[in-house]
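Reviewing the structure listed below.
All protein chains but one are shown in place.
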Amino acid sequence: MKNHLTKAVIAATALSIAAPAFAQTELSFWSWRQEDVAAYGEIIAAFEAENPEISVTYTAHEAKAYNTILTTALAGGSGPDIIHTRAYGSLENISSAGYLEPLDGQVDLSLLSADELLGTTLRADGHVYAVPFASQTVVVYYNMDIFDAQGITAPDTWDEFLAVSQQLKDAGITPLANGTADGWTVEIMSGAFMPNFYGSEFFGDVTSGATTFEDPRYVTALGKMAELAPFMPVGFEGVDYATMKALFNSGAAAMFVGGSWEINGFREAGVNIGMMPGPSAEAGSERMVATWMDGGYAVNAASENKEAALAFIRFTATTPFAQMLTDKLNNIAAVDGAMSSNPDLQQVANFHSAATPYIMLVAFRFDKPTGSSLLQDGLQQLMTGSKTAEEVAADVTAGIAAAE
Amino acid sequence: MEKKRNAGFETWLMHIFLVSTAIIVLYPIFMMVMSGFKTNAEIFGSPFAMPKSFNLDNYAVIWNTTDVPRYLINSTIVTVISVIVLLITGTMAAYAISRYKFRGSIMVSLFFLAGLMLPLRLAIIPLFVQLKAMGLVDNLMGLIMIYTAMSLPSTVFILTGFLRSLPSELEDSARVDGASELRIMVQIMVPLITPAMVIAGIYNAVPIWNDFFFPLIFIQTPENRTLAQGLTSFFGEYSVNFGVLYAGLTLAALPVVAVFILQSKRFIAGMTAGAIK
Amino acid sequence: MDDSEYTRAKRRRARNLKLWLAFLLAPPAAILIIFVFLPMASAVVYSLYDWNGLVRKEFIGLDNFADILFNPNKNVILFNAFGNNVKVFVTLMIVQNGIALVLALLLARNPRGFRFYQVVFFLPVILSTVIIGFQWKMFLNPIFGLVNKALHYAGLSEWALPWLGLPETALPSMLLVNSWHWFGFPTLVFLAAIHRIPKDFIEAARLDGASEWRIAREIIWPLIAPAVTIIVVLTFIGSFNWFEIPYIMNGLEGSPQGSTDMLGLLFYRTAFGSVSAGGSDFGSGSALAVLMFIFIFIFSIIATKYLTSREVEMS
Partner (left out) sequence: MANIELRGVSKQFGDVKVIKNVSLTVEDNEFVVFVGPSGCGKSTLLRLIAGLEDLTKGEIHIDNARIDHLAPAARGLAMVFQSYALYPHFTVAQNMGYALRVAKEDKASIDKKVRAAADILQLTDYLDRKPKALSGGQRQRVAIGRAIVRNPKVFLFDEPLSNLDAKLRVAMRIELTKLHRTLNATMVYVTHDQVEAMTMADKIVVLRDGMVEQIGAPLDLYNAPDNRFVAGFIGSPAMNFFAGKVEGFVEGGIEISLTEGAPLTFPCTGSGLSIGDAVDFGVRPEHFCIGQGADGTLKGEVYAVERLGGETYLYLSSSSQKELVVHMSGDHQVAVGDHVEIGFSIAQSHLFGPDGQSVR
């Protein structure tokens, strides 16, 4: 009886997805981007139109569990043909285990810069394992309607920023939507403010080992973060990502520090947004944004349809693909040549003239504990006042020294 | 007199306690259902008020963007078959353990009990490798087998207790009447433990229906997703639309609550009356 | 027929009985072995190897265990999580099961609305943890949540806290949610046990003039010992496997600052990695899993033994 039922279930399932084609190569494509299902559908349709012998099925998994789902599947000798990977440390975890197909030599990567490829290159063997798809940038969003109503113009310097925040607070508006309940949003927040205090040299110095996170430049930058706490929502310790967005969308909060991927959502919610890089330390000094490679498209080394999967990957390294990514997902594509008609994206692209790597993600997510988890914990403690900037810096330094 | 007034006061206190507990239980559930009919603005602005209208807009969003009917069918298939297989195999094991004396019977019952204390979640990686080899990944059958295995220990545990309480003379009598061992089990003994089977069934069906962990790992194509799993990813997508979220929660809770309320008399009677006396 | 034929006939019957027992036991045992014990055994094997993330390398014996237990950088996290699990167990025993016992004692007096209460109290138990986790996360939201709104309306604004965001309140809030979810189960188990006590015992005590409190403490409590055993052991197993509520409400890292970190979350992070916590390590993950098996298994057995020994025979 069991058997019959199974057969019935399988038959029902098979019928429902009955593919019209016969000798088609079917590729599976996994991602954590649930919000992008529709857009990827269109992009894939364009690919299939040019490659009628290949069909691609995009499956978006629950973001929080994506790592688990993917690593379990890969370790179990399974997994999709095409994998949407994250970059840097996360990529290294699966590429060093041999689960990904090296792409250099098989895919034309000429439209990608060395910097961009760094995020998808395995440090140990120098091979590229994924085609980077988009870069992300940390910016400060502000609600132009609120600013206008309060007669505020976008602040340039840290002091102006604090003054503006105070003015908003006095007017009964929460200046910053950001909370600390989701650790990663605090790290993002630090990406907007801290670089302008620790400067453009610090990244090179700390990654080369010339200095540590106890460097006075970094400690000063951390100290600035603590000054933001009064301008965050009441109970910010419990404000998570969804609440942050709801606060900003509804106009209850005037500013939101976030990644460039938020543009779409805010526009859809009808917020009249303006964007700016984090404020400069002093008048006239540099206003840098933190950027990183968000991830890439990789081929499962165990795929039975490697050729077809590579065909799709080659497609992702072309300008037309980058153009679709730009148009449909409002991402800043890694592949060169895409022109954006979206003024928001152009603005973000302009910020890149003064950019610094998003420090922990780019350089300190290869070992455990990661710089990110250390910094997130540290920032939470700093914001709630349970630790000083010096203590947090010492914790991060010690954690990274002990990481393996 | 004194004593009587005292007793009255106590009773009064008891009722207050019971009623407030019932409110604490029911009010959040009520709010969940009500919020499913509200817009974001209503939820933020007047959280405790009744919804302005009982329209199904939020439900329409769920219906249109997710494959809820499919998830429902999958969850039903998985839960029903798991519980059936579970009750059949669980009864077999419990019957052997409780009704026969044989060498190693204590070892066998310990073997089943041990399963109760071993959290399968911790062995997820080898389990995946194994199911992969058996072709049960991305297959509802795989989930069914996992759930059956996971729930077997508690089922055997519950049913063993009930079966032990049955008088052995019934069995002897049937044996003298010429019934085979199989027939004694199926015709005489098992019908007498149906209340225990209802308990074991509901006790295990609830976590199976609600589980999202194993589907997350083992189900890969959206067509095979279960309700809890499908809704978890849906929650991620609609993280800022609270009204839709509440509607989703209500929808997911509805089938189990309905089954429970329909069966509650039997289930609770079975749970609290203990065994057949 | 000579004697040996009778012996053979008897043996045949004995063999048939054995076959029948094998028929009964083989399918459930096979399911359990294949889908529970084999993977668990493999997990033990995994834990004895060095892993480069996802790839198995050489056999290293108990090094993984030594590493998670004695490496000072890692064992702080382990001990923190373990300590939290202990807090979970103790709190649930007192709050969740304590309330349940009181409710069971009240329901045992057969108040008006007895059936209604039974159904209502059990209702949250059948709801999915996902549903309850999400729902209460929304209720506890510091800005939009109903809990804080209610406190504001009640004029208790200073009590309105970011419940899930503070290290001091996050775990207690989750434990209250868990108690809300589960209290109906121990209530019914205790109630069943109380119903099983012969009425004469309680009536005799009442005739002797014992107060309700004395009856509860001196008659009912010792006589429901078997139910207490079940609940303690189940709460223990549940507490040390606690995963869903903290995972849904505050994510994989046990935030804020590890105050809601649990062994289950730590296992998950270690074995599978996460975006911010880093890559996966099946070796350490499996070693942690094995330690958890052993701990839960041994303690369950000891607890069962100890608790069973204090059960009184009721004749």
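So that you can tell them apart, the chains are marked A, B and C in the order they are listed, and the count of residues begins at 1 in each.
The definition used in the following text is that a residue touches a chain if its C-beta (ideal position, glycine included) is under 8 Å from a C-beta of that chain, and two chains touch if they have at least 3 such contacts.
Here the structure is a predicted model, which means the values were calculated and not measured.
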| item | value |
| --- | --- |
| Chains in view that touch the one left out, judged over the entire complex | B, C |
| Full-complex contact with the absent chain, from B:Ile73, B:Leu113 or B:Ala179 | B:Ala179 |
| Residues of chain B in contact with the chain not shown | 167, 169-170, 172-179, 183, 188, 191-192 |
| Touching residues (missing chain, whole complex) on chain C | 1, 6-7, 9-10, 13-14 |
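One rule holds in what follows: only the chains that are shown with their structure count from here on.
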| item | value |
| --- | --- |
| Overall pattern in which the protein chains touch one another (line/ring/star/complete/other) | complete |
| Between the pairs B-C and A-C, the one where more C-beta pairs touch | B-C |
| Rounded Å distance, chain A centre to chain B centre (Cα mean) | 39 |
| Averaged-CA centre spacing for the pair chain C and chain B, given as whole angstrom | 15 |
| Contacts with 2+ other chains: residues of chain C | 144, 282 |
| Multi-partner residues of chain B (each touching 2 or more other chains) | 44, 124-125, 129, 232, 242 |
| Chain A-touching residues of chain B, taken from the complex the two chains share | 40, 44, 77, 81, 85, 124-125, 128-129, 131-132, 137, 139-141, 216-217, 220-224, 229, 232-233, 236-237, 239-240, 242 |
| Chain C contact footprint on chain A (complex, rising order) | 64, 67-68, 71-72, 74-75, 86, 89-90, 92-94, 96-99, 179-184, 187, 233-240, 243, 246-247, 252, 365-370, 372-373, 376-377, 380-381, 384, 399, 402-404 |
| Chain C to chain B touching residues, read off their complex | 17-18, 20-21, 23-25, 27-29, 31-32, 34-40, 42-43, 46, 99, 102-103, 106-107, 109, 111-113, 115-131, 134-136, 138-139, 144, 146, 149-150, 153, 180, 184, 188-189, 191-192, 195-196, 212, 237, 241, 243-244, 264, 267, 271, 282, 285-286, 289, 292-293, 296-297, 300-301 |
